[in-house]
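Note that this complex is displayed minus one protein chain, with the remaining chains in position.
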Amino acid sequence: MDAALESLSKALRIFAAERDWEQFHSPKNLAAALTVEAAELLEHFQWLTEEQSRSLPPDKRVAVSHEMADVLLYLLQLADRLQVDLVAAARRKLELNASKYPVSRARGSSRKYSDPD
Amino acid sequence: MDAALESLSKALRIFAAERDWEQFHSPKNLAAALTVEAAELLEHFQWLTEEQSRSLPPDKRVAVSHEMADVLLYLLQLADRLQVDLVAAARRKLELNASKYPVSRARGSSRKYSDPD
Amino acid sequence: MDAALESLSKALRIFAAERDWEQFHSPKNLAAALTVEAAELLEHFQWLTEEQSRSLPPDKRVAVSHEMADVLLYLLQLADRLQVDLVAAARRKLELNASKYPVSRARGSSRKYSDPD
Partner (left out) sequence: MDAALESLSKALRIFAAERDWEQFHSPKNLAAALTVEAAELLEHFQWLTEEQSRSLPPDKRVAVSHEMADVLLYLLQLADRLQVDLVAAARRKLELNASKYPVSRARGSSRKYSDPD
């Protein structure tokens, strides 16, 4: 984990401890809270066209960035609880994706993509 | 943004460009994909007790870390598209939360928490 | 509740009882499972354009209908557990929405809609 994320994780640990909130922060509950925040992020986009989503008005962009922050904050807390190195896990996943979707076959196609597996 | 996340973002940009996938990656679509990945993460926990979620068997923990990686990867792509500095946004959000939930009033209570606002 | 939904609810009650699954079906867990199924539904649409989503190929439409069925099945089980009359609740909500979004002001605008409240 890199320094900035590590520092955020530490701040979150203190934040929860000061409020005696660790009791609520089981991995199960954190995963639910993370999903709820992701959906709040999605809510900002649900009636927009894709084109509109590419050029958000400034106030909307700020609101969206708050929801993105919430997602990251819960993700960091979950990683902390499960002792997962998020950045290392993301690097590994990106490598897996590279072999799962080789450039030659995946180019311009969302087919693989659109078939849930 | 810190170095490790910046490097992941850059790798994701190249990954999408090589596959000509930028066309699918509107902020709207990325927000939907992020929510789907968050729910896949939640799926691992849905029938577990909170206690079980605190001590995952090793293979489950690996599977969970892959879903967490997917969430981070979409979050980084969305941040890249919207030019949001995720770490800065998370720091600001943590400060906002600190004033929203002062230690004196929030201690040991999930009340505020459980009332959606 | 009407006859068809009541009959489905009853079948679900027997289904869970035969498998001794009531222990997993707390309202909390059912709400998580419902959200996971909703996201699996969304997954089918995430990389499609809105236009493509309006004319699904037959096999995709069947897959989508299975996910919709899963959402309904969990919703019915949650309603059963919480003793909520789903149809009556939906009728009341539709009336609330009618006063919240009067025709004169809401016509053709997704503004209210796109501001999460």
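Here the chain labels run A, B and C in written order, and each chain numbers its own residues starting at 1.
Keep in mind that, in the parts below, a contact is a pair of C-beta atoms (placed from the backbone, for glycine too) under 8 Å apart; a residue touches a chain by one contact, two chains touch by 3 or more.
Everything numeric here is computed off the predicted structure, so don't read it as measured data.
A.B. asks: Please output the residues of subunit C touching the missing chain, sorted low to high.
C.D. replies: Against the left-out chain, subunit C lists 1-5, 8, 11-12, 15, 18-21, 23-24, 26-29, 31-32, 34-35, 37-39, 41-42, 44-45, 48-54, 56, 61, 64-66, 68-73, 75-76, 78-79, 81-82, 84, 86-87, 89-94, 96-98, 101, 103, 106-108, 110, 113.
A.B. asks: Just the residue numbers, please: which parts of subunit A touch the chain that's not shown?
C.D. replies: Output for subunit A: 24, 29, 32-33, 35-36, 38-40, 42-43, 45-47.
A.B. asks: If the missing chain were put back, which residues of subunit B would it touch?
C.D. replies: Against the left-out chain, subunit B lists 32, 35, 39-40, 43-44, 46-50, 110, 113-114, 116.
Everything below uses one rule, namely that only the chains that are shown with their structure count from here on.
A.B. asks: Could you work out how far the Cα centre of subunit A sits from that of subunit B, in whole Å?
C.D. replies: 2
A.B. asks: Round to the nearest whole Å and give the separation of the Cα centres of subunit A and subunit C.
C.D. replies: 24
A.B. asks: Residues of subunit C that contact two or more other chains, please.
C.D. replies: In subunit C, residues 32, 35, 39-40, 43, 46-47 touch at least two other chains, as defined above.
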